[in-house]
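One protein chain omitted, others in place.
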Amino acid sequence: MAHQSPAEIDNPTFGERFNAVAAWPMRVLFGLLETPFRALQRILGIGRMPYIFLLPNLAFFGIFVIVPLIINFAFSVTGGDELFLNERPYVGGEQYSYLADCGSYLDPQSCREDRFWRGIYNTITFVFFQVAFMVLFSLVTALILNREIRGRGFFRAAFFFPVLLSPVVVALIWKWILLRDGVLNAGLTSIGFERILFFVDPTWSMFWAIFVSIWAHMGFYTLILLAGLQAIPPDLYEAAEMDGTKRERVFWRITLPLLWPNLLVVIVLALIKAVQIFDEVFVLTGGGPGTATQFIVQYIYTTGFANQVQNFGLAAAASVVLGVVLFVLTLVQLAVTRRKEDG
Amino acid sequence: MADAQTASGRSIAGLLTARRGGASWHWTDVFTYVYLAFGVCLMFGPVLWLALSSFKTPAGLLEFPPTLLPLGQIEVEVDGHDKPLPLYKVTMEDGTVRELAQIRRIGIIAQMVDPNDPETSIRVPIASREPIREFRVAWENYTKPLERFNFLTYLNNSVIVTVVATLITLLINSMAAFGLAIYEFKGRNAVMLFVIGTLMIPITIILVPAYLVVTQLNMVNTLWAVILPGAATPTGVFLLRQYMLTLPRDLIEAARMDKASEWAIYWRIVLPLSLPAIAVLAIFSVMWRWNDFLWPLVVLNRSEVYTLQIGLNAFQGELDVQWHYVLAMTVVTLIPVALVFAFLQRFITTGIASTGMK
Amino acid sequence: MTEIILKDVRKAYGDVEVIHGIDLSIDSGKFVVFVGPSGCGKSTLLRIIAGLEGVTSGDVVIDGDVVNAQPASERGLAMVFQSYALYPHMSVYKNMAFGLENSKMPREEIEKRVNDAASMLQITPYLKRRPKALSGGQRQRVAIGRAIVRDPKAFLFDEPLSNLDAELRVAMRKELAGLHAKLGGTMIYVTHDQVEAMTLANTIVVLNAGRIEQVGAPLDLYNRPQNTFVAGFIGSPRMNLVDAAAEASDGRIELVTGPQRIAISSSIRITRSDKITFGARPEHIEIVDEKDADIAATVDLSEQLGGETYLYCTPEGMPQLTVHQLGQLPVHRGQEIHLRFDRAAMHLFDGDGRVIANGIPQ
Partner (left out) sequence: MISRLNRLLVLGTAAMGLMVGTALAETELRITWYNDGNEGEVMRGILDRYEAVNPDVKVTLDVVPYKAILESLPVQLAAGEGPDMARVTDLGGLSEHYLDLRPHVSDPAYWETNFGPFLKWLRQPGDDSAISGFMTQLTVTGPYVNKTLFEQAGVELPGDGATWDDWAVAVREVADKLEIPIPMAWDRSGHRVSGPAISMGAKMFDADGNPALVDDGLKTMAGKLYDWHQDGTMPKELWGSVSGSQYLGANEDFANAQVAMYMSGSWQIPQFADKIGDAFDWWAVPAPCGPAACTGMPGGAALVALKTSEHPEEVGKLMDFLSSEEVLNEFYGKTLFIPGHLGLAANGVEFHTDDPRAKHALETFAAAVPGISPTAFDLQGYVYNRVMFNALISRLGEAIVGELTLDEAYDRMTQDVEQQIAEKERGG
């Protein structure tokens, strides 16, 4: 309904022309598929068409994800280091009981497979702090980007940029900065501090693991929150201003409650991502010092893949355990989004 | 990056004027600008530092404290010597400082010569000399590995994998999303639960079984082995479906009244209208495929099918990490990312915001 | 020319039945309006005819063929949606041509039809625009144009004017009426606005809670509502409906409501009944001298519109009555006036709301 001059509308822009040309092969392809699909629709009826649309995706998915998941489960009840299932002896729940063999579950040291339990505890620590600070910083950044500032597009993009980098590159970049002779230590020494060997200190290592993963992914969550913030009707703020409400109160009483659905999505997504953490931290800290930043996925990777005796069975058992945890998180997410839709 | 420069220039001007509704300065205004300035440095700084470092010589990289710009030692031609000699600034015993070229070093004594007086050699303790350096870009960090490897083949493979995989992903994911968003049918919730449930499975966990499947399909050492397994992304289906749910149902019904077949509704109505979400998925897919490392490493072991990520990492040996190559090759793989970012940044960010996990 | 017949059509979502057996015959070339409050099932009924919803039982018959199993795309009907449902990514021309392309019509024929429809609707200058560059009225015309080019068996309109502002709505209403006159096709039109229904329809179908309350020509419904629902729904402002008890005395019948007693002719056959409803439209209540009056009432509010006046007044023990008078009346708030119901235009309904009489002899 915005009033535009006819000239502007009638002449296709360069972009539109480009799109028209670029769409040409697509049009041919999709056009060719029209006839068979029409025939299918006539035979099956509209009611069965969704299955047709789902079929290719489900087929790929079944072959390359579901079948491996099933094989993975089969691995977890067999032993040895053979690759083919028919050559692997059945051992029942032995791999699981090996993982669970603990004096006390609170003390990894008392477990047969101490690294598995360390991995779990490290992951819990990581997830707790990473998610908390991720949400905090995404929220602060989104709030700031939601203000009337010039160059907002640029700043928004700047915070998003690291999302596009591969985990390996992210880790390399930061490792390069944090090395003993890296630029950060140069900065520290130049202002009179001692060099810090970041990757030798468990706390620093965990700190940087958390920091770097937040650095890399914050932009994505910020955008989700920003979308939520911009969806809050401005009249609410104006009404609050008319009432003379303090800014802090506006934040707690208007912004936060209305942002809550987006915040929940962010928390759940960040949570799932954090549980899966692997490549970034693996390249950055190598899981060290000792096992201080060795997380559950790294444990699975090392056990099943990187060790000389590739212990597929134990790794598979651990991954099934992880899968169950993730599935529970999924259900939580579903419940959360369900409630969001209802509310 | 030029774009970023000008944009930040603009925004610096904006810093002074952009406050909420011309009211007086509030602490949050100050905080905003400090935060943003710090944020921009934090986000771009490390990457720029990486790029700068990648132009340094191995020796330059080892230096502590590091220099900002890549520097190289100046070498001079001296009569009577076949090779150019490195130039040093030497503090003599009497406290004077001279520029001398080093002929050789024996133990802790360097044998040096004044380039202007090539006949007399001077013996100097090595502790009292300091190399003289100038700005020099170590292009060889880039050219050497790229010569050593079949760069064009790898690039070609990477591009094919990225493009074909992204097209397949977009096609089958959007079809599935269409099916899940537009229709009510038996089993829909089960499929959705499935999709979301597998959203969380990292490939690392099923690396070996997935490899088994690929070998059984005889796809090892073909690009299909890299393209197909990741094509049916739950993330993509989820994202597109969420977006398609926001399309007015009237449009679909209008199309049905217009005698459109279901396929035509999919590709002539829903697909064009889901373009923002499709673009977001396309960008993510391109990034995933371009950055993919672990999986190609497992399924591709013939150099004619290597992707760039494998090829460029091939200089990571057993015992030696050659940082100057690692950094340079990292920058090479970053170039497309930077281009995508520079050209599409507005599009990406608004696209994600508009799909915004509604 | 198309005839559409619904035979005992029922629709249920799960256990909830929303359409409870509709029988309806829509004659060829007629402009039929489904009217009713929101949630009455009128849109569902339209979508059942369109083929966008299936029926749970019963038959939809178009030109003698039962089309229950036919998908929307094969029924040959065209629909104009409340939201217009224009394809945002296509130009106006493309929007109108889309349906024709789907039926594999030759390009020249498509062009001719779109251009004809566009000139008829006066949207030719906008053919290259995208819908978002059009005003609401223009979008409305495109939506109609998209239906016209198809040369459908029948046009279905789903509240097509509800997104327009009042002035435009009146203008478009006229155009739609003109269009029907020009095209002469069968049209089914859904609205909740009884004014639209009255002005456009050959036949109005009043729906309530999934059932047909009454079918008839507009004035027929106005003059002879078959139940309190239709009486209250048709006409604006709505008919005054007053619950009363009927008492017979002295060979006359008195309608008793609170302390008020209104005598009417005994020629109406009413058995003594505790519950009865009588109705009188605002224009059928006269202001008279005290001696001729049925009741006295206090004015709560008077709306002076210049050419006419609406009075809202409350007789003692009765609900508020709306009174419509032509011209300007020097009446003010709190004043007592005397009212008389025009017996010839009075309606009586029984306790179930069914009509007893439309008009009572003097």
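Order of writing sets the labels: A, B and C. Residues in every chain begin at 1.
Following the convention adopted for this analysis, a contact is a pair of C-beta atoms (placed from the backbone, for glycine too) under 8 Å apart; a residue touches a chain by one contact, two chains touch by 3 or more.
Since the structure is predicted, the reported quantities are computational estimates derived from the model, not experimental observations.
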item: Chains in view that touch the one left out, judged over the entire complex; value: A, B
item: Residue of B:26, B:81, B:104 or B:249 touching the missing chain in the full complex; value: B:104
item: Selected from B:48, B:62, B:92 or B:335 as touching the chain missing from the view; value: B:62
item: Residue of B:71, B:100, B:146 or B:310 touching the missing chain in the full complex; value: B:310
item: Chain not shown, touching residues in chain B; value: 58-59, 62-64, 104-105, 107-108, 126-127, 148-149, 156-157, 160, 163-164, 208, 211-212, 215, 220-224, 297-298, 301-306, 310, 313-321, 323
item: Residues of chain A (touch criterion as defined above) contacting the omitted chain; value: 21, 24-25, 79-84, 87-89, 91, 109, 112, 114-115, 180-181, 197, 199-200, 202, 205, 285-294, 298, 302, 305-311, 313-314
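Following the convention adopted for this analysis, only the chains that are shown with their structure count from here on.
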item: Two chains sharing the most C-beta contacts; value: A-B
item: Centroid comparison with chain C (C-alpha atoms), farthest chain; value: B
item: Distance-to-centre winner among chains (Cα means, whole assembly as reference); value: A
item: Euclidean distance of C-alpha centroids - chain A vs chain B, Å; value: 18
item: For chain C, residues that touch 2 or more chains besides their own; value: 71
item: Multi-partner residues of chain A (each touching 2 or more other chains); value: 46
item: Footprint of chain A on chain B - complex, ascending; value: 4, 7-8, 10-11, 13-15, 17-21, 26, 28, 31-32, 35-36, 39-40, 42-44, 46-47, 49-50, 53, 62-66, 171-173, 175-176, 178-180, 182-183, 185, 188, 191, 193, 196-202, 204-210, 212-214, 217, 228-232, 234, 237, 261-264, 266-267, 283, 287, 290-291, 293-294, 309, 323, 326-327, 330, 333-334, 337, 340-341, 345-346, 348-349, 352-354, 356-357
item: Partner chain C, residues of chain B touching it in the complex; value: 248, 250-251, 253-261, 264, 268-269, 272-273, 275
item: Parts of chain C lying in touch with chain B, wherever the complex brings them together; value: 47, 50-52, 71-74, 77-79, 81-89, 98-99, 102-103, 146, 150
